[in-house]
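Would you mind keeping the following structure in view while I ask a few things?
With one protein chain withheld, the remaining protein chains of the complex are depicted in position.
By letter and in written order, the chains are A and B; residue numbering begins at 1 in each of them.
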Amino acid sequence: MTIFTKRYYVFLPGLGLFLALSVLLSIMIGPVFVSPVSIIRLWLEWISFGLIPSGVSDMQRTIVFDIRMPRVVLAALVGGGLAVSGAAMQGLFRNPMAEPYVLGMSAGAAAGASFAIVLGAGAIFGIFAVPALAFIGAVVTIFFVYSISRTDGRVPTETLLLSGIAAGFFLQAIVSFLKLIASMETLREVVLWLMGSFSGATWGSAGLASGPVVLGTLILIWLSYELNALQFGDETAMHLGMEVETVKRIILIAVALITAVSVSVSGIIGFVGLVIPHIARLSAGADHRIQLPVAAFSGGIFLVIADTLARTINRPMEIPIGIITASVGAPYFIYLLRRRKKAISWW
Amino acid sequence: MGIIGQNGAGKTTLLKILTGVKRPLTGTVILDGNCLDTLSRKKIAAIMAVVPQNTFIPPLFTVEDVVGIGRYSRRNNRFTESFVDRIAIDNAMKRTGCIRFRDKIISELSGGERQEVLIARALAQEPKVLLLDEPTANLDIMHQIKIMSLVKKIIQKSGFTAIMVIHDLNLAARFCNRLLLLHDGCMLAEGCTAEVLTEHNIDTAYNVKCSIQFNSVVNAVQVTVVGCTDSNLNNCLNFDKG
Partner (left out) sequence: MHLTNLSIKLQSGKKQTSFLIMLFFIAVCLCGCSDKRVAEIHGITGTDDAGRIITLGKPAQRIALLTGSPTDVLFAIGAGEKIIAITDSYELSYPETVRKFPSLASLPAIGTRTAPNIESLIALRPDLVLVSGSSDNPEKNATALKNVGLTFAIMLGFDNIDAGLAQINRLGILCGCRIQGQTIASDLLKKINFRKSFVKTSTSGKPLVYYWWGSGNGTYGSKTALSELISISGGESISDSAGRSFFDLSPEYVVKSNPDIIIYSYWQERDKRTRIDALKKRPGFNNLKAIQTGKIHGINGHLIHSVMMFPEAIDSLTKWIHPELFK
């Protein structure tokens, strides 16, 4: 099962290049027109520490550097992270419907954020209240789900899945209740947060997110061989020589890290974690060692494109990114499904 | 060594304890001089390989993929295949004969062929002990003989030990050197084949009357089942009489 055949030599770096290109192109597109030439001049000025002046207005510089760039970078990070997490979850649970939120983390984050918004935590804890509580909500949820699924030192995947679903229901009920007692204004705020957006991205939030997301992604890619072995079942994996429980724990921690950080900076963006892994598997094969990196790049490309559409389709209005991901991604996915039905149920 | 006994006698449980999947209530398992629970899974896998029943393998993997994953405990580099790995995989496939369909997908194989692949995977692990769980279950008679002969040949050539849970007494009699007869969670008899397979033992363990004869064609004792000794069952069978 060697992966370094010529095909992959071309495929992966090609995909990486495509990601870089989408990032660069996305920075050039936006509701306010900034000419590509000006943008390149701005970059040159930046790289040369000001030695090559760009002659571009401050307003345009602000738009490119302070608004667009962190946003695109964050979209690429979150897209890649969620896609890789989704692939890992599908491999871990041996289930094509698994995705990063399946253990209740999105519901936990939603509950945390709703709590913060509806009960006015912002007035007490400042502007970081919402992302912080969303993060805490997500992390506490997965920790709780893991703990209650533990029997006899082992955590069977079926139990995990069911506990996660149950926890998700409970937390959704909390969110619904909070929505009910909310004032009209906070209700709107909650609904918008839940739909997800990269609009508030700053270099601060992008920088903060990059560490955990990149780290988590690298851990998962490193464990992709373990994911291969896990496809044969927990017991067989044990016989093959894997410390199954330890591996499961590390995978879940990495997924939790990526997902919790992603939802806290950009809200709940669905679809990426579920469908991009399938697209990666359909195009690159079921070997996780190749599927995960492909998913990472594809997820990044997908969210960068989706975000670009979200901010330009109806300019100067912004559309929540969740709408774009679902309406663009779903038809493409259905098309792919019809062409290669068998590959979806690889297990 | 073959482990035989009725369903529910504890064969699978014993196998699980031997491989470290289940913890024994009392006592310890000693592998190669070490207690099983002190060894890491990788170390265990380096000594012991398990061939499960062929009931489920992910259908889209190729034969080569499946055999290759057997190298999990031995690989140095997880992303590339070393020369050593390549040789081990090819050898394993050659010895079991599945090299002839190495690129086929699992879903395209028959039960017997899948069993070969699983044995090849175990061999790729380069173990000293092979544990097999009912390798002949669900196989037709041709494949049954094929698999049993294969295992016998492997043991003879490589000096492995094989411990096999098997339900077919005659195959066990023919291919196993030693037998372990389980009954009700306890060891009823242990020893070489002729010692264990007595009419009395089989009556106790299986509740059947049998006749044991030596068959010179296959050079082993063969068990022919005559009828049940279970009074309940006899009553059922005689139902229409009275």
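As a working rule, contacts are C-beta pairs under 8 Å (C-beta built on N, C-alpha and C of every residue); 3 or more make two chains touch, one makes a residue touch a chain.
Everything quoted here is computed from the prediction, not taken from an experiment.
Contacts of the undrawn chain with the visible chains, over the full complex, involve A. When the whole complex is considered, the residue among A:63, A:142, A:175 or A:272 that touches the unshown chain is A:63. One of A:13, A:53 or A:120 touches the chain omitted from the figure, and that residue is A:120. By the touch rule set out above, chain A reaches the unshown chain at residues 30-32, 58-59, 62-63, 66-68, 70-71, 120, 122-123, 126-127, 180-185, 188-189, 192-193, 197, 199-203, 311, 315-320.
To be clear about the criterion, only the chains that are shown with their structure count from here on.
Chain geometry summary: the mean Cα position of chain A and that of chain B are 45 Å apart. Interface of chain B with chain A (complex): residues 19-21, 40-42, 44-46, 48-50, 52, 56-61, 64-66, 68-70, 72-73, 78-81, 125.
Of all the residues in chain A, the ones that touch chain B in their complex are 1-4, 222, 225, 228-229, 231-233, 235-236, 238-244, 286-287, 289, 342-343, 346-347.
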